[in-house]
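A single protein chain has been omitted from the complex, and every remaining protein chain is retained in its original position.
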Amino acid sequence: MAERLSPLEPVLRPGSRGQFENGVGVVLSEIAPGSIIQLAAWPGQEKAIIAAIKKVTGLALPDGAGGGVANGQKAAFGFAPAKFIVVDEAESISEALTKAVSPEVGTVTDLSHGRTAIRISGAKAAWVLAKFFAIDFSLVAFPVGAGRSTVHHDIFAQIQRSAPDQFDVYVFRSFARSFWHALCRASEEVGYEVR
Amino acid sequence: MAEYSALALIKNALNGNKDWKPAWRKPEPKASYDVIVIGGGGHGLSTAYYLAKEHGINNVAVLEKGYLGSGNVGRNTTAVRSNYLLPANTRFYEHSMKLWEGLSHDLNYNVMFSQRGCLNLAHTPAQLDDFARRGNAMRHLGVDAELMTPAEISRLIPAMDVSPDARFPIYGGLMQPRAGTARHDAVAWGYARAADRRGVDIVENCEVTGFIREGDRIVGVTTTRGDIRARKVALAVAGSTGRVMQLAGIERMPIESHVLQAFVTESLKPFIDTVVTFGMGHFYMSQSDKGGLIYGGDLDGYNSYAQRGNLPIVEEVMAEMLALFPSLGMARVLRSWGGVCDMTMDGSPIITTGPLPGMYLNCGWCYGGFKATPASGWCFAHTIAKDEPHELNAAFTLERFRHGAIIDDKGQGATPRLH
Amino acid sequence: MSPRRATSGGRIDRLRTIRFTFDGKAFTGHAGDTLASALLANGVTLFGRSFKYHRPRGVLTAGVDEPNALVTVLRGDVREPNVPSTAVEIYDGLVAESQNRFPSLKWDVSAVNQLAGKLISAGFYYKTFMGPAIGPFKGTRFWMLCEHFIRRAAGLGRAGRAADPSRYERMNAFCDVLVVGSGPAGLMAAAAAADKGARVIVAELDARLGGSANWSGETIDGMPAAEWAAGLAEGLKTHPNIRVLPRTTVWGFYDGNMLAALERVTDHKERPAKGEPRHRHWVIRTKKVVLATGAMERPLIFPGNDRPGVMLASAARRYANEFGVLAGSKVALFTNNDNAYHAAVALQKAGAGIAAIIDVRANISDAMRNLASDAGAQIHTGHAVVATEGRTAVTSIKVQRFEATNGGLSGEARTIQADCLLMSGGWSPAIHLASQAGAKARWDNELQAFLPPEPTQSWIGAGAFNGSFSTTEAIAEGHAAGLAAAGAKAAANDDLPVADAVAGDPAPAPVFEIRANGKSFVDFQHDVTSEDVRLAHREGFVSVEHLKRYTTLGMATDQGKTSNIPGLAIMAAALGKPIPEVGTTRFRPPFAPVSIGSLAAERYGDIRPERLTPMHDWHVKNGASFYAAGLWHRPMIYGHAGETIEQAYVREAKATRETAGIVDVSTLGKIAVQGPDAAEFLDRVYTNMFSTLAIGKARYGFMLREDGIAMDDGTTWRLGKNDFLMTTTTANAGKVMQHLEYFLDIIWPDLKVTLTSVTDQWAGAAIGGPKARDILASCVKGTPVDNAALPFMGIVHGKIADVPVMICRLSFSGEMAFEVYSGADYGTHVWQALIDAGKPFGLVPYGLEALGTMRIEKGHVTGAEIDGRTTARDLHLDWMLSSKKPFIGSAMMDRNGLTSSDRLQLVGLLSLDNRPFNGGAHVVEELDEQNPHGSIGHITAACYSPALGRYIALALVKGGKARHGSRAFVSDPLRKRFGPVQIVSHHFYDPEGSRMHG
Partner (left out) sequence: MLITCPYCGPRDVSEFTYQGDGNRERPAPASQNLDAWNEYVYDRLNPAGDHNEVWQHSGGCRSHLRVVRNTLTHEISSVVFARGHVPHRSPSRRGAKA
């Protein structure tokens, strides 16, 4: 099959920029997972969805609003009541999930092309993201694995904290380039490296 | 000699300014009047003035719960224009414009009406067509309107970014040359003084606490300064309509009260000589004679009686301002304030008899109240005096919603925050 | 050595010399100086001109409350007007200018305004300039002529036209405790809260933490207060729980304990570091706020109180102790309270001579007498200053015996030589933020000040903010507030720092004004005098708001920080009422002026993000020019060299009708509607039926609002039993999504439906024209695309260039056409494959102009017709209104206002003079170019129709269909286009649809 073309392709230029002479504050990269899948449960069917996610991906989602888990190749998190995002390096888990979720339980929606996944990591990652998003990035308020739905003006974002100093930001594909530019600019102050 | 004139100024200056009279008396309310107007804002005062002037009804009290002009007449961005799309609105606001043009003389009070023009910027060809539709609609009703090219706009407002590389480049604009600004407080004070000189009692610090009824009929009000009876009780309390109608037992109205913020910068030397609006958001600006840039944007977007705004709109307005004027990043906002607007379901006002016998209602001014002040009072006075609307306000009924005869200039439907 | 720089003292760095210019003249100062302190040190007394009378003015204060000494700071062409020089930190190369003077600060022609004095008193402009009632200057003309000159005389600094090159940023912060102010109270509060584990932010508006400790000259814990504060501040900066924000003004207290602050990150630097913002706009959400904002000293109101060299006593004390600068060499002080005595000592220590202390009070304490004697000052109790002399600086003052109880003056006026007069009229706590938070201040008669109200939001006050003016109180209250904010309690045995100072009486004598001959200024910047306040009283402008608005008292850039209380007091005296009955104004954001750039923050230069389709880069490479469509960029035309826009779209449309064309439709809103109740849900939201739609088929759908007005249209595809893909117009995608979500959540929560925006998931290419099917057939694998396999409104799945695609046969252009959807990341790949496949057939890419042309020819409606006022019937779409079921809007759509016969209805127009139409032109029955009237409707969209070979338009016209075949006129006075038209059906082209059904 043809290569997938990221909206960031012409603008993602590896290298260090901004005030990086004394070390980079953040590292920016695109994750480009094979699959980004949304699952939604009907009332009372959340556990069944969580079980289906576990069955297909092996990821055990914790209870609670915005709870999530990330292991490097795969990730999952809640982003709205009874709604979850599952991310996988593999391209076609949507079919497996669709099989695992019957219409009585909920729905599966493939967003693999519709969302662009940008990773920001490093000591200043929370500082840079706080320039855009009005959510509390402290570890206490936003634990590792958890997911958040938020917005920067017109740009809707789902954010998962995949490590203490690492966030994966899912934005609508059509906005990805604009957001990338803004993110780079906001990172200049702390020095950044694009990988 | 007129009470106010250049000669009077000189005469009084020579006398140490000791002889100026109060702009209006501070009378005790009488036990009864022919007409009570509730609300000592622009609309209430102009209603009282035109009742006296046009209809010879002088036995009138204007009741104001706080200080005179404490509502939206003193909290707006002072723009005056009649550049509406739909004929009912255009005719009404054009009548207002004509009254504005003679107002300082009429009131013997300089309301500083400055016809410096109002320019709506268009940022796409489709938007320019839309503005042309409106401008042509105005022209077909005898109202002035012109389209401007980006080059003309650049000459008129040199500080504006008209470059084609702008995020939303300017394709042109709709200009109403006769539009402009007026000194908002002066409008309230000018009407108050002129009404006072015609015998109207203006009673400040007099809050209406209830309505006196005989059967269904409203025959007066109870107030913090005692009961006052009247043959006719007229409401001009936009911003508080919900609250006052509740006192009359009417809980539901086609109105939501929303807070609208406004801003002024520090005084600057002349920077912009017209009123300008941004087409890809909600932003409007002019410059006061003192030099402050006066500007505003969208409603905060939720019901409020608090006259207090929130931060997101502040940020949005400033961002839009800099999109047009990138040199103003270093200018500074000096003050912000909030006014409470009666937002109706179609964005157009209500001037009507009723809804209760003995009651007359003037409300629902949304954003448009200040520029409407003369015509609103003029039409309302007619409606009160004749017990039927003038043809200029005949469409502004309460019943229009039920019948679908809505006057929706923005085409947003029954979502008040979008009008 | 600078003439007014003390030989030692202050917290400036005397080893670092900084060079700057003021009004073109070179000066030097030291690191740590403000522009005001550096200029004062150089002996400069004249800083600016006042607003109305253009009187010479010097420095009144040492901080953000400065009304007089405003300057414009220049960086190249970029101007920052109206900055108080008291708040500008100097840096090498700083260029500053004075304002509101011509030709120079020293010789200002407008100073002639002073002669007009009484003529241009408060509100004079309301009483004149109306002009004649008849003649060429009637109406508004005369006023506008006057206004022209008034505007040029008014205003302060000049804003530039050069774009501001600065960067601004927003920062969202969360904490447990925000401490505002870092004087002794703030420092103590921050330390106490952080030690209890709270996340703390400390904001200080000055560069240096410490507040009054930096200039009080007191001793705390046995060391100079400034050193004590510096030590504590150092501890805070390294505390893991604390973020310290110097140069940060907390200016707004918003709902929900959300505060806004402005950090001036680089204003004090010659140039910012890479990526560093000039200002950072902090939005801080905090559980508790500790307000330790201190208090501001008030001036006294007496004739000549505005002369350069008249300064607040606390400001002079600060200049002496913090900057090592003497406000004068021979200093007189005028006071109604004990504070001036401390200032006298500070100045004397710094090297000034103290000429006299004039105190309105008849009796003062022994402690104060001792201070005066330490300072070598002669005390004149029961006296007042009645005049000052000098032109651009004080040279002497006149004093007279004064009776504080009745304000009476008596005896001979005596002259005292002094080059500086310091005044102290008592203190006003800086309660602005508390007032913004929503409550009303309360008057304290003892302190003659408004004190903070009961909190309406979650804040705690400490120190001078509370009216607790001693350092000992500030330390204790700060400590207690910090603990309380962190949820702990202060204990009696807490070991607190001990401040050592001569105790003064915090209460001033209730004297605000000395009434003697001459102008006494209340609002210095706006030139509001005490006589203006009394004039307002005479004319009935007696409520505090009327006073402000009529006289402009307190409306200047300093927002009345020095003038509000004296103004109120003079009005109260005129009314014979106590001050609180006149009222206090509610403070509103901002506390001090805020740069507009900081509020626009990262959106300055980037007002809205751009939305790009998957094929955007292809369009750019292939010569497209673009329109903004909401946030999207959409190709308008793919112009060839030398083509006009009309030529380009005519070529594109023609090619499409003759062979084939392809257009990017990825911007259409796409909503996945999934779940067992999806079909039922669609039946309720669309006017027509969707439950009957077969899997693998699409249907055109139409939506109304609740009020029966048309809302949106689009096709919806049934991909599975429980799986629909709805498309919306580009413009309404977000609105329709919210509309559907509202009904699902609020009205029909029992329906099992999931709604997901999948606009960005799919790339869409619409390929249409007589050759479209052949092109598809040549490149689609895995499915036939003939009439049988892919009938009108059918959907098939296949592959193009190895990529899975979904193809629906539907048409907007009126040609046989197909929408090809693929995963967005494959969009360009599929698009290129279609372009390649189409090459032999003559396929052309086309843009919105050609798309618009073809839809006008077909009479399809878009946003110009579905404009929020039209109904389905107006648009001849009544056939879409199912009578078999209720749907959103069905109950309201038949109201008589929406069905009356004179509504605007959709028609077509043919140009009869072979000239183009413009959108927005009106239609009339009788042409009158001079006096246009009688509009019966307007043109919604117009084009040259290549298919018809003439100019056509869609229009909304009263009566609509009934006028088909009749003649009318286009009337477009805005563009001076008038001419005859024929009204026809809106279906101009192929009304039977034979081409698309083919």
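Going by the order they are written in, the chains are A, B and C; count residues from 1 in each one.
Everything that follows uses one rule, which is that a residue touches a chain if its C-beta (ideal position, glycine included) is under 8 Å from a C-beta of that chain, and two chains touch if they have at least 3 such contacts.
Just so we're clear, the structure is a prediction, and the values are computed from it rather than from any experiment.
Every shown chain that the unseen chain touches in the whole complex is listed here: A, B, C.
Which of C:43, C:93 or C:256 touches the hidden chain is settled by the complete complex: it is C:256. Across C:206, C:338, C:707 or C:760, the residue that sits in touch with the chain not pictured is C:707.
Contact with the chain that does not appear here is found for just one residue of B:71, B:190 or B:254, B:254. Only one residue from A:49, A:86, A:135 or A:190 touches the chain missing from this view: A:135.
Along chain C, the points of touch with the absent chain fall at residues 254-258, 283, 285, 438, 456, 684, 706-707, 738, 741-742, 745-747, 749, 886-887, 890-892, 895.
Although one chain is not shown, part of chain A still touches it, namely residues 43, 61-71, 79-83, 134-135, 140-141, 143-146, 148-151, 156, 162-163.
Looking at chain B, the residues touching the absent chain are 240-243, 246, 251-257, 301-306, 308, 310-312, 345, 401-402, 414-417.
As a working rule, only the chains that are shown with their structure count from here on.
Taking each chain's centre as the mean of its C-alpha atoms, chain B lies 22 Å from chain C. Spacing of chain A relative to chain C, judged by their CA centroids, is 32 angstrom. With touch defined as above, chain B holds no residue shared between interfaces to two or more other chains. For chain B in complex with chain C, the touching residues are 4-6, 8-10, 13-14, 16-18, 20-24, 26, 66-70, 74, 101-102, 104-105, 108-110, 112-116, 123-126, 128-137, 139-142, 145-147, 158-159, 161, 167-168, 180, 183, 185-186, 189-190, 204, 265-271, 280-281, 287, 289-291, 308, 310-311, 314-315, 318-323, 326-337, 400, 402-406, 408, 410-414.
In the complex of the two chains, the chain A residues touching chain C come out as 1-7, 10, 18-19, 38, 40, 42, 103-104, 106-107, 109-115, 130-136, 138, 141, 153-155, 172-175, 177-179, 182, 185-191.
Here chain C touches chain A in the complex through residues 169-174, 199, 273-277, 283, 285, 602-603, 606, 608-614, 617, 631-632, 672, 674-676, 721-722, 752, 754, 756-763, 801-803, 823-829, going by the rule given at the top.
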